[in-house]
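A single protein chain has been omitted from the complex, and every remaining protein chain is retained in its original position.
Chain nomenclature is as follows: A and B, assigned in order of appearance, with residue numbering initiated at 1 for each chain independently.
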Amino acid sequence: MSVALQEPGLIVDEEPIRSRRGIVWETVRRRPSAAGGAAVLLLLALAAVLAPVLAPYDLHEQVGPVFGHPSWSHPLGLDDGGIDMVTLLMWGVRISLVVGFAATFVSMVIGGTIGVAAGYFGGKVDTILMRITDYFLVIPDVPLMIIVAAIWGPSLFHIVIVIGILLWTSTARVIRAQVKSVRERVYVKRARSLGASHTRVVFRHVLPQVAPLLIANTVLTIAVAIFDETALSFLGLGDPSRISLGKVIENAFQRAAISTGAWWAIVPPGALVAVIILACSLLGGALEDALNPRLRVSHLAARTFRLRPLVGRGSEVV
Amino acid sequence: MSGSNGAGPLIAVEDLVVRYAVARGLLATISRKPQHFVHAVEGVSFTVSRGELVALVGESGCGKTTTAQAILRLVEPVSGRIAFDGGDITALHSRALRPLRRRMQLIYQDPYESLDPRLSVRAAVEEPLLIHRLGGSRTERRERVREALSRVELSPPELFLERYPHELSGGQRQRVAIAASIVLGPDLLVADEPVSMLDVSVRAGVLNLLDRLREDGLGILMITHDLSTAARFADRIAVMYLGRIVEEGPAQSVVRDPQHPYTKALLSVVPRRDPRKRSRPEILSGEAPDAVRIPSGCRFHPRCPITIADCREIDPALEPAGAGTGHKAACIRV
Partner (left out) sequence: MSGLLEVEGLQVWFDLDRGRELHAVQGVSFSLEPGERLGLVGESGCGKTTTVLGLLGLLPPSASVAGSVRLNGVDILAGGEQTIRPHRWVDLAIVFQGAMNALNPVKTVGSQIVEALELHGLARGRDARLRTGELLESVGIPEARVDRFPHEFSGGMRQRAAIAMALACNPSVLVADEPTTALDVMVQAQILELLDSLCRDFGLALLLVTHDLPVVAELCDRAAVMYAGEIVEHGPVDALYHEPRHPYTRLLFAATPDLYGEGVPASIPGAPPRLDLPLTGCPFHTRCDRAFARCPQERPLLRELERGRSAACHLNDVVAEVV
């Protein structure tokens, strides 16, 4: 039989990203927006992890006057307690990222599990799970976070949980849709008819197809989680013993940084939050785009083929 | 679940009935409108023996695919009996069915979709072994995989083991799918339109492969709409219309001496290769009615060219007809 392996003669529709593993890596490699977002996130994460080592000053040490102006030794000035802003920001990013990642992890686990279960089993399971999802979707997040934080008491752990249980709904919907479509693919049905257990089918056949989308969704969720944390901290509901970027802004705000004109106490942390969210959005958005079926130019739509002068390979026959 | 020594037929289906409820909206449910059913299979009986290739032919909507799925217990029958190797499997639970799944395998129509794009050929053919915990060690399993690939003529197997589906042609993919099915050593293969999505020049190879597997002792039930393929490769043909078998018998008998008017019409419109052999086509008007509203009496009577008054009343059973052994037709005018 044939040794020729390539599907010949057909128009080679290049979709190499799909057929190989590592769609995440490929996307980052190919799209500048994704690469940029990934780079920024990596940098910030590095700064956060190495804060204890890299921070120029001590976090609790007053090195100058309240709202000291930016200078060479303190490029971003001092905050309301005379603490170096750069140090504050590095430690702040740490907490913000930790909360962001942790809350996202919680939401991913909940949302992913519910999405897979609803999409895979369908029927009653699907209906019930989706009703639950709908209820959670309808709850307004910030008011709920305020109430829970107020009742339960502000602590990092509570914040993470609260954010987590509000964010999982969109993940669940997206994953459910994808799982539903993968479930119908012939090779999945084949595995079932071969006698593969549900576990095997889900882990070996369904999840690998769903994983890239889950990753994209996760990255986007991180952006929202960080925003939520910042908002909560700014409203004074964050953990008072931890400095997150939101807390930095809140402190400055409370201590009248604006009327004092100490922009360096408010703008940099706000800008940093914005940068983190932007980076996540770029990366996540690029991944999502890469996973959408490419809209191909249909030959029925565009009629702009080119003409070439007749090259002689003439046949002798009309 | 008793296993016989192969004396009786491999699979025996008796009066199989499968119905689907037609999906209806909330309003219809609330207003308690009568639930309509798609009568996909309405009393089908046939057998497939070892070393026999039976073709189930018919047009779309006739119930042939549903019949195949019911045999493999992928859909639940409403009534009827399915016996595999002498043992009744109609009502078995999924756990009891598991060992049986080894012995009955399904080959799908679409070679481009039936393989997981993320699994290599080796992994795809090995997976059934892993699912059923066969082939003790890794080397043993590898040997079985190699053997299965050789058997489907993907030789030498080493060339194909580490390939991925997108690197293979349609015919090769279908062979890999068949290899994954036979690696378990099944007794029955159900092939649902195994070649309809392949190029013509490649089809014969896959069909000849199925033929060789049949010679090795497998029983094969082939679902197809292509009468020419059935005529060339099947031992027996059963023609289905709206959920019933209207004619069955030895392939050559059914094709050369059709008894049922539907079979005759169907055969007359199959295009021939030889332009000189255009037979007079008996083109039936319209299309088969949907399986929700089955006509009364003989289900074919609205389109039948030789229908008479009685045909509206009497629902004919399969009776012996024609000269071949076991040739039967369901028509009162035969």
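By definition in this document, a residue touches a chain if its C-beta (ideal position, glycine included) is under 8 Å from a C-beta of that chain, and two chains touch if they have at least 3 such contacts.
What you are looking at is a predicted structure, and each value in this text was computed from that prediction instead of being measured.
Screening B:Ala40, B:Val121, B:Leu207 or B:Ile223 for touch with the missing chain picks out B:Leu207. Touch with the chain that is not drawn comes from one residue among B:Arg81, B:Arg118 or B:His225, which is B:His225. Residue B:Arg278 is the one among B:Arg95, B:Arg278 or B:Arg293 that touches the chain not shown.
Residues 1-2, 4, 6-12, 14, 297-300, 302-311, 313-318 are the ones on chain A that touch the missing chain. The set of chain B residues touching the chain not shown comprises 59-60, 169, 171, 199-208, 225-229, 231-233, 255-256, 265-267, 269-278, 281, 283-284, 287.
Following the convention adopted for this analysis, only the chains that are shown with their structure count from here on.
Every residue of chain A that touches chain B in the complex is listed here, in rising order: 1-8, 18-19, 21, 185-188, 190-191, 193-197, 200, 204-205, 208-209. Across the interface of their complex, chain A is touched by residues 72, 74, 97-98, 101-102, 105-106, 108, 110, 113-118, 127-128, 131-132, 153-155, 159, 163-164, 166-172, 175, 177, 205 of chain B.
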